[in-house]
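A single protein chain has been removed from this complex, and every other one stays in its place.
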Amino acid sequence: MKFLLVEDNPDLAKAVCDRMHLDGHTIDHAENISDAIGFSETGDYDLILLDIMLPDGDGRSFLKRHRDQKRDTPVIVLTARSQVSDRISMLDLGADDYVTKPFDHEELQARCRAVLRRKAGTAQSVLQIKDVSFNPVAGVVTVCGKTINLRNRELRLLELLFNAPGQIFPKQKLVDRLFSYEEDVSENAVEVYIARLRKHLEGSALKITTHRGLGYRLDHD
Amino acid sequence: MTESPKVSGSLRNRLAVTLIGGASLLAVLLFLVVRTYAAQIAQQGQDSILGASVTSILDAAVLRDDQVEIDFPYAAFSMLTTPAHDRVFYAIYRDAELLSGYADLPLPKGSDSGERRYQSAEFIGKPIRISTASRTLLGADVKTRITVSVAQTQDALSDRLNAISRNIASFGIGFFVLVVLLSFWATSSTIAPLNRLATSVTRRGPQDLSPVIKPVPTEMLPLVASLNRLMARLNQSLTQSEDFIAEAAHRVRTPLATVRSHAETTLQRVDKEQNRQALRAMIRAIDESSRAAGQLLDHAMITFRADQLEYQQLDLVELVQKLVLRLSPVAEMKDIDLRFLGDQPVLCQGDPILLQNAIRNLIDNALKYSPSESAIDIWVTSQPQPQVEIRDQGPGFPIDEISDLAQRFSRGNNAAGTIGSGLGLTIAQDVAIAHGGKLALSNHTGGGACVIFSL
Partner (left out) sequence: MRYILALIFALLPLMALAQQQETWEDRAMFHGSGSGSGPTLTILSSTDRSFFAPIITSFLAQRPDLSIEYLVSGTAEIDRIFRQDPSGFDLVISSAMDLQFKLTNDGHALAIEGVTTPDWAQWRQSLFGFTTEPAAIVVRRADFAGHSLPQTRQDLIKALRARPEVFRNRLGTYDIRQSGLGYLFATQDARASETYWRLMEVMGSLGTRLYCCSGDMITDLQKGELAVAYNVLGSYAAARTKDSEELAIILPADFPITMMRSGFVSAQTKQPKHARDFIRHLLKVQSAPVDPGIFPLPPLIPALDPRPQSAIGLGPALMTYLDPLKRRTFLQEWTSAVIQ
């Protein structure tokens, strides 16, 4: 996916960009509103992440201009404010959702997917490996031409593996990606989801292999 | 809450007292002046008749063979007839000798200039008015002076004066009553702009700090100008403090967000379990502190707003539905099913921002305590009163602490490991109470917590 991040704090921007790259997304960074306008009018973004307090004005003015120009790129606002009224006015101005700083990347991505899912008609990339196709945004998985229903965590696990086939994922990393930090879960919890995925992928060319002491890997014939 | 200002008299009363006092003074003055004037005129009327009577007697005096004859006309006395039957006295003197009439009728003192003179005196115990004039008669070898006095009691005069006094008095009283009415009218119409100003300022919402722009009388300009300046200053300082809080939050949260993002990213890259533990602890600490800050600010705002609720008509179903939609991504991440029940609009009066905040906190709590792949049921009903019921499949509330749970900062025993300041229930209860409702906590038989937020 291609993101535009409008954020004046370079440290935060760098951290977000790093994280997005790590997940295999493309992300451009604008430090102020005028840059953001430039980027948004030339680039073709799937989603805009917008900070509210910017050096050359309020993010809301960008939002208003964006909607006045009838652009339908979804916008998720990153706000440091906690006042409910502020959030409401943001939604009234046409933001699709918001997250409060500091935010959980998993939550941010979940919200991104939810927003994109709501925006039907937006071009959605479909990943295909052998006889399994996967639309991470819509959450649709087809195995041997048959659509199967996965739960959210199963989807996210599949997405992780799908993005880097052949790479070994340690159990602990998977735990960190699938569960929130406030949940106290053991590494064994991952085994449950791996087992489920394997069951769903039965009969296809894909299989998840266990590498004792190292983790799991997606392989195909 | 605020100390009521000290009262020093009333403008209305002061104005009314001044006007009425002035009016009564004027009425009394009017009465005295008119009465004096009327007395003068009435006295002049009596004097002129007495004078005419004297003249008619004096004119009839002739000297015949040194004998004075006065064949005065019948009219000399008949003209003195009055409605009050005033008594009439007279005396005719030839030099110092009484020719006829009342001997003891007082004569005017002083030099006799021949001019008609008037005086007030007492005769037989009655106040009388006397007119006196003289005339010199010339005979063959005699020169004699005739002096005539005619007097009259003053019953008709005082009757007339009393009648006039009564008329003036009733006029004065009427005048007074009219002025009193007018002064009440004038007072209230003078005070009215003040009342209107007070009402319009009182009626404003707590957020409305716009200047008063309705036209006001000149005298109130300084007051209204000061009020407007004060409100502008207040508005400015409020905006400043709001901006300050926002700025502060921004300043704090942005670095936190940076740190959290970095930590998360690093967590992806670091393999050593010891380091990973540290990073996870860091992230949890950041989450806890930011949530605590957020809820503290929310609670402060709710406490402020609860004093001045901004009621409006709203649909509770729509409000909760939006919240559910907004929270479903978070729920999905734990594979929790948010099940919303309620299709008929539930209309009620309330402050939407507060309600949203309260219910979001309740659903947040449910999400926090619910295990993965469970469900949360949310009902909105209008019977017996508008209410939202939230049921989860978590561990439920600890039975022995259920009544203390909504106390500020208290958290359930079994909440260990779950991030949250404990303010969520407090916020929801404060909002419910501010709306005249309540928050009921219970555990349902199938296990799990049940919260009923009713208005």
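Couple of notes before you dig in:
For clarity, chains are labelled A and B in written order, and residue numbers in each chain start from 1.
Criterion: a residue touches a chain if its C-beta (ideal position, glycine included) is under 8 Å from a C-beta of that chain, and two chains touch if they have at least 3 such contacts.
Computed from a predicted structure; not experimentally measured.
Taking every chain of the complex into account, the chain not shown here touches B.
Residue in contact with the omitted chain (choice from B:13, B:40 or B:78): B:78.
Per the touch definition above, the residue from B:23, B:42, B:92 or B:267 contacting the chain not shown is B:92.
Only one of B:16, B:42, B:68 or B:231 touches the absent chain when the whole complex is considered: B:68.
Hidden from this view is one chain, which touches chain B at 68-78, 80-81, 85-90, 92, 99-101, 124.
In this text, only the chains that are shown with their structure count from here on.
Chain B makes touch with chain A in their complex at residues 246-247, 249-262, 264-265, 267-268, 271, 273, 276, 280, 283-284, 286-287, 290, 293-294, 297-298, 301, 326, 328-330, 332-335, 353, 356-357, 368, 372-373, 417-419.
Across the interface of their complex, chain B is touched by residues 9, 11-12, 15-16, 18-19, 22, 53, 78, 80-86, 88, 97, 100-107, 110-111, 113-114, 151-153, 170, 172-173, 176, 180-184 of chain A.
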